[in-house]
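Handing you this structure, nothing more for now.
Apart from one protein chain that is not included, each protein chain of the complex appears where it belongs.
Letters A, B and C mark the chains in the order given here, with residues in each chain numbered from 1 onward.
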Amino acid sequence: MSGRPADVGRLLISSEDGPGIVATVTAFLYARGANIISADQTSTDPVGGRFFQRIEFHLPDLLAWIDVLEREFADEVAGRFGMSFRIRPAVVPQRVALFVSKLDHCLLDLLWRWRGGELPIDVVQVVSNHPDLEKEVDRFGVPFAHIPVTRATKAEAEAATLSLLEGRVDLVVLARYMQILSGTFLERLGVPAINIHHSFLPAFVGAGPYAQAKERGVKLVGATAHYVTEDLDEGPIIEQDVARISHRDTVAQITGRGADIERLVLARAVRWHCEDRVLLDGSTTVVF
Amino acid sequence: MSGRPADVGRLLISSEDGPGIVATVTAFLYARGANIISADQTSTDPVGGRFFQRIEFHLPDLLAWIDVLEREFADEVAGRFGMSFRIRPAVVPQRVALFVSKLDHCLLDLLWRWRGGELPIDVVQVVSNHPDLEKEVDRFGVPFAHIPVTRATKAEAEAATLSLLEGRVDLVVLARYMQILSGTFLERLGVPAINIHHSFLPAFVGAGPYAQAKERGVKLVGATAHYVTEDLDEGPIIEQDVARISHRDTVAQITGRGADIERLVLARAVRWHCEDRVLLDGSTTVVF
Amino acid sequence: MSGRPADVGRLLISSEDGPGIVATVTAFLYARGANIISADQTSTDPVGGRFFQRIEFHLPDLLAWIDVLEREFADEVAGRFGMSFRIRPAVVPQRVALFVSKLDHCLLDLLWRWRGGELPIDVVQVVSNHPDLEKEVDRFGVPFAHIPVTRATKAEAEAATLSLLEGRVDLVVLARYMQILSGTFLERLGVPAINIHHSFLPAFVGAGPYAQAKERGVKLVGATAHYVTEDLDEGPIIEQDVARISHRDTVAQITGRGADIERLVLARAVRWHCEDRVLLDGSTTVVF
Partner (left out) sequence: MSGRPADVGRLLISSEDGPGIVATVTAFLYARGANIISADQTSTDPVGGRFFQRIEFHLPDLLAWIDVLEREFADEVAGRFGMSFRIRPAVVPQRVALFVSKLDHCLLDLLWRWRGGELPIDVVQVVSNHPDLEKEVDRFGVPFAHIPVTRATKAEAEAATLSLLEGRVDLVVLARYMQILSGTFLERLGVPAINIHHSFLPAFVGAGPYAQAKERGVKLVGATAHYVTEDLDEGPIIEQDVARISHRDTVAQITGRGADIERLVLARAVRWHCEDRVLLDGSTTVVF
């Protein structure tokens, strides 16, 4: 990719499908000297369906112009087609809070990839309902907040968490956080949350899913990364993957394979979300 | 592998684990001049667990000796350890009946692999609750029995099927057969039955699983081959595999990918079963 | 997808990248009442790179208008940007000749999928340098031409093949055809050819690649479908996939796993090509 990375922007569009959308959008960008680097679009049905598009473009001095661009796009294009849209400068990392309980494999994988420059994020906070991982997190120079949660204190704990994060994050990642977030919390949070869980659901619910899977003779273990909704583990799926197991694997080995897949799948989901590649379409996703 | 294939036998053992099993079994074979070609064994726990073994061996004139071998093994080894066992000559193909409704992809895949010499089976009968696939099956020279099933005639239909198959088959394969077999039928049948279904279960039950999966944003479709038990789709799993899909795939394309995986997984499960590689362990399987 | 399938067209574009292409192309379609169903595009570099686009659109009475559309697009758009392009009605199947030697798994897989309506093709001819598969092919009602090839008769054989196919095919598929096609043949053929081979190349060249792979302890076998160029087995890759093997697999079993992968990969490559999803980009491909 040529040009200054600071000048790269991303335009994300969701709307009802209909004639002329692409022509209008691309003419709008062309008229302002924006050069399209890549564009992806999909439609669930050209007649009466939903239309989704991601355009990555290069525009000299994007950061200076982005507010004007947004206002003009709203006035000239989005209103006409009843579109939702957002424009983001690619160079600005997403501010992320990581939630974790005791299992560290997903947390450390994200922290490590972040430090290695693999993820376009800024980890601004770790939140945990247990104190165990504080020392690990300290090494990465990220603030660690221990906010215990019990049935009695759940509302308080959620309020404390909201206070802590307010205005500071663009994304919450549940990196093996074993608490259910209330609908109220999610609403007040106001930014998306991504969760990771094993892929057997709705089979093998509850404790020891890998032991249950072994008992049934399952040959594949997998992980699913999805947006969090009030219906736990039922939100729109971003990414999934699997690994093969056999009767020779112990429950511990199967759990280890599952953890490896969880790390990879969660890291991919976070990267894709933060690269603005994931659009919501009701209960499903479009991943460009 | 050297030696006459007609002289290759397979010994399959299940028992409680305990000291001396392997030493006793291998000494038994050694004393009779049987040479072990390959052996697999596993134990769920050496103290009080279950023990499983598959031994492939070469014994000159196996077919002449096999009855003696079985009797002596029962007397000298199996009784002592409370073992279940069977000995099978590898050269004798398993006699298989294929059950199918209207979708032909699994049926044709098995027939084709059989004709190509890929499967150690003899397809002796196709049974269908619909007449549609008769002409296809005729081309392979296999008898096709059209046995319609309605709620009212289910018992009769099952009785007719049992009469047709009695003493003629070692295995039934449900190659997309959309009827539930009763517990009575399975018991009277007296041989194992293998089924194939999509891997989302227990999610996306009922009609149109691939459409449901698409609506949830699922990124992988898979298939599961398992032994049939009275609890439909809950029997011990033999094999599973998956393929990747995306939002760009239509329901028809996803269904096609699912069908490709179903064919492969069912063919593998049938081959492994007929090569005596699959041992039952309660609700799970050992696949050597 | 709504509307008459007969009215769906596909526009494929390759050009140097530069500002205004997408805006111009989409405005052209919009002005003619064509509604974009889906569009994919990619650019190797927005400054001085290569640009590729596939647009699927709906235009009432496409078949009546397609010649006008092509002429106008050439005049008004393609010339201005120095584009290569083609417009194809989606409803017209591609006419395909299958070349095969003795191994039938890829040939039969394609014939079977074609008959099952899975592939947007018309198989108009099978060509083989051996007579072995004539009877199989007859069952599908496809003409079978036995054209033997020896070192001495290669030029003649190629000439006979060209006469047979002239003006009758849009694509040649080498479904395990064990002869090298000359550069002259490919040039005179004038349509693309797709080949399938195992994925180890350039390792394990020559006879018995699976035996060589086993000797090296290889854990994965794979297949590669690619466009045929004069440099055998070096053309642009369309699709690849793999399957896992172990030391327990015999060379015959490994070969069988390889054949399964070859069938799947070749079928996908043919479908994608015939759905106009594959664009050439020098020695690589863009697969939309």
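Basically, a residue touches a chain if its C-beta (ideal position, glycine included) is under 8 Å from a C-beta of that chain, and two chains touch if they have at least 3 such contacts.
Remember, it's a predicted structure, so these values are computed and weren't measured experimentally.
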Hidden partner chain, touching residue among C:82, C:167 or C:217: C:217
Residue, one of B:10, B:58, B:197 or B:263, that touches the chain absent here: B:58
Touching residues on subunit C - with respect to the absent chain: 42, 199, 201-203, 214-220, 222, 226, 236-242, 246-248, 281-287
Where the unshown chain meets subunit A, residue by residue: 1, 38, 104-105, 108, 112, 116, 118, 139, 248, 250, 256, 260, 264
Contacts of subunit B with the absent chain, listed as residue ranges: 1-3, 18-23, 26-27, 29-30, 33, 35-43, 45-48, 58, 244
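Keep this in mind: only the chains that are shown with their structure count from here on.
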Innermost chain, taking as reference the mean of every protein Cα atom displayed: C
Maximum centroid distance from subunit B, chain identifier (CA atoms): A
Distance between chain centroids, defined by C-alpha means - subunit A, subunit C (Å): 36
Junction residues of subunit A, two or more chains touched: 42
